[in-house]
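Here the complex is missing a single protein chain, while all its other protein chains stay put.
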Amino acid sequence: MDAHDDDPKLRRAPVVPLKNLTRGNVSVARVLDAWYVAAASKDLGAEPLAVRIHDIPLALFRGEGGRVGAVLDRCPHRNVPLSTGRVVQGTLECGYHGWRFGTDGACRCVPGRVADTDARARRTPAFATREQDGFIWVWTQPDAEPSEEPYRFAMLGRPGYDHVRQTVTAEGTLHAAAENALDVPHTAFLHRGLFRDESRGITLTAVVRRSGDRVEAEYLGEPRPPGIVARLLSPSGGTVTHFDRFVLPCVAEVEYRIGTENHLLVATALTPVSDFVTQMHAVVSFKLRVPHAAVKAALKPLAMRIFQQDAVMLRAQTDTVRRFGGEQFVSTEIDVLGRHIWRLLRGAERGEPRSTAVVEEHVQLVV
Amino acid sequence: MDAHDDDPKLRRAPVVPLKNLTRGNVSVARVLDAWYVAAASKDLGAEPLAVRIHDIPLALFRGEGGRVGAVLDRCPHRNVPLSTGRVVQGTLECGYHGWRFGTDGACRCVPGRVADTDARARRTPAFATREQDGFIWVWTQPDAEPSEEPYRFAMLGRPGYDHVRQTVTAEGTLHAAAENALDVPHTAFLHRGLFRDESRGITLTAVVRRSGDRVEAEYLGEPRPPGIVARLLSPSGGTVTHFDRFVLPCVAEVEYRIGTENHLLVATALTPVSDFVTQMHAVVSFKLRVPHAAVKAALKPLAMRIFQQDAVMLRAQTDTVRRFGGEQFVSTEIDVLGRHIWRLLRGAERGEPRSTAVVEEHVQLVV
Partner (left out) sequence: MDAHDDDPKLRRAPVVPLKNLTRGNVSVARVLDAWYVAAASKDLGAEPLAVRIHDIPLALFRGEGGRVGAVLDRCPHRNVPLSTGRVVQGTLECGYHGWRFGTDGACRCVPGRVADTDARARRTPAFATREQDGFIWVWTQPDAEPSEEPYRFAMLGRPGYDHVRQTVTAEGTLHAAAENALDVPHTAFLHRGLFRDESRGITLTAVVRRSGDRVEAEYLGEPRPPGIVARLLSPSGGTVTHFDRFVLPCVAEVEYRIGTENHLLVATALTPVSDFVTQMHAVVSFKLRVPHAAVKAALKPLAMRIFQQDAVMLRAQTDTVRRFGGEQFVSTEIDVLGRHIWRLLRGAERGEPRSTAVVEEHVQLVV
């Protein structure tokens, strides 16, 4: 597209020319003092890898001893992406003029200069990294010391558990993706037949607790749902313990226990690739009374089908929000977690101190 | 395309860096207090249908008794398009959480709530509709009572007449499409050989009459033109009566009578899908002294060929106007209707009262 297609002189009025129907707010929080998953460990080999978080282009590479470097993906010399270069002797070499950078972002070499003593001053911003649980995490404030450690996938390595990993990308804000992942009412409509059927008229109580860095909803009185996911989990029925949980800035957990023998935890690290694109790195950990091999075989296609339905809806939501120039949401009490997640994200973006109090509320909803 | 492609900081100057050669005016009139054709009746069945008028996204659906509802295509809950949902019991059900809306825009149901007495307050704006002449008309001011009734295709149902319908879409403003549809001089060049040949040196007089909601040009002294359309109409020649007419806000009529036995009326309802996209719903009504079956067989391919030539030109015009950031038109007296149409559209956009006077002028042109 040519730039002139958007000449502002051609815009005499909002795109949708209806007063009072548009608003400028969008639930985008740019929390930069935070860890996000940049890639799965297995995806970073000998070649550099280009990723984006909060629209910041990053070049990942393995430096000395395999240690992961994450630097701004822009050579300070002529602004080409460093990720299109190569890794040489533990440094990232730009493909244009051969400048080399360490994992600390310092330039180690400017080829062609007679004396090159001040090369290290020609830095590219570097970002702290951690490699754990099979993921590469990046702290998105450049040249900064992280004030905390990344989230841990708690069930990895626990005896009796198996795990399925899946990375998918949705066109929606991190807030929209997190709300979707932790929302109960939409499952009866968007995932009709797959997950939940239409209402059985059972009233549950959701106990919502928001504290410093998280909010969770515990669902009391939930019977084993009749969908095929539930039949897979517990053929004989049983009491259901169900938590939906958001942990700042980027983790959504859905946890089910059915009886004492079944435990399922879907932990998803949400990465804001850009304002309206969210990558989701999910680890499904389970210990179930059914054969794990069968669960593994069934889980991935089922999860992908659910995800595809969510992805279509998130994209449609994003398109509509963009078309109108902002969000105009109406909520009810059964939108249990969305506004709490937004409050946490907005506070974190503003750098507000985390509250030490626990806010608790009870909500009734019919499933 | 990523948003950064249009970072305004990269725009140091107008796209075309020539002073005095660009202007910001574009002949876009957003007349919202008006009826437009949203769809052909046959295109709205049991499923909802997404349309746009003046860039307003609308969801059309058939409610109780088949009555057409037109609501803003955005669920007030989480801003997804309602048109991707389904019709249930005469209501439009959102595909995300199952909220249901009537043709009046009121929410009838929020599934999952224990008590849902205030659901109706959670409205989506609704638009008045009419279904007549095989078309669905929508009044583009939401939640408003129309101040008049839609245009009628007058010849439908008249004895002895046959009709051909055609819907096409052009990339151009409604004004550009209307001017094109009612312009005589371009036919000798753009449609050379098809419609009119190059000039025969005959001087006509166009009597132009503009009154409250319309402007028409009556062409006096026009001989039967030599093109193949004309040969089809009247093999033996005859006096030609020819009117070109624009009726606010969106109808273009071209009317020919050749002798007493031939009558052709091309009535086109122009729908401004967005500022630069116009959909045209044409009804060609005719009573001719040649076999109607042969006319019908010949008319569609001929009309489509003419339209394709016009569509290419309208798109090229739109691209050029956008490239320069506005229109810079030079007119002569033989641009008979364009400026009158613009005056009518602009007055309607501003809500000016319609004049009761008739302005008449005489123009000579050579065909």
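Each chain gets a letter, A and B, in the order it is written, and its residues are counted from 1.
As a working rule, a residue touches a chain if its C-beta (ideal position, glycine included) is under 8 Å from a C-beta of that chain, and two chains touch if they have at least 3 such contacts.
Predicted model only: the values in this text are computed from it and were never measured.
S.K.: Quick one: say which of B:41, B:89, B:239 or B:328 touches the chain that got left out.
M.R.: Residue touching the absent chain, from the options given: B:328.
S.K.: Extract the touching residues of chain B with respect to the undisplayed chain.
M.R.: 1-10, 12-13, 15-18, 21, 55, 184-186, 188-190, 199, 203, 274, 313, 316-317, 319-321, 323-324, 327-334, 364-367
S.K.: What residue numbers in chain A mark contact with the hidden partner chain?
M.R.: Where chain A meets the chain not shown: residues 1-6, 10-11, 14-16, 24, 26, 28, 30, 32, 54-57, 72-74, 76-81, 84, 93-98, 110-114, 122, 125, 142, 274-275, 322-326.
One rule holds for everything that comes next: only the chains that are shown with their structure count from here on.
S.K.: Compute the distance, rounded to whole Å, between the mean C-alpha positions of chain A and chain B.
M.R.: Once rounded, the distance between the two centres reads 45 Å.
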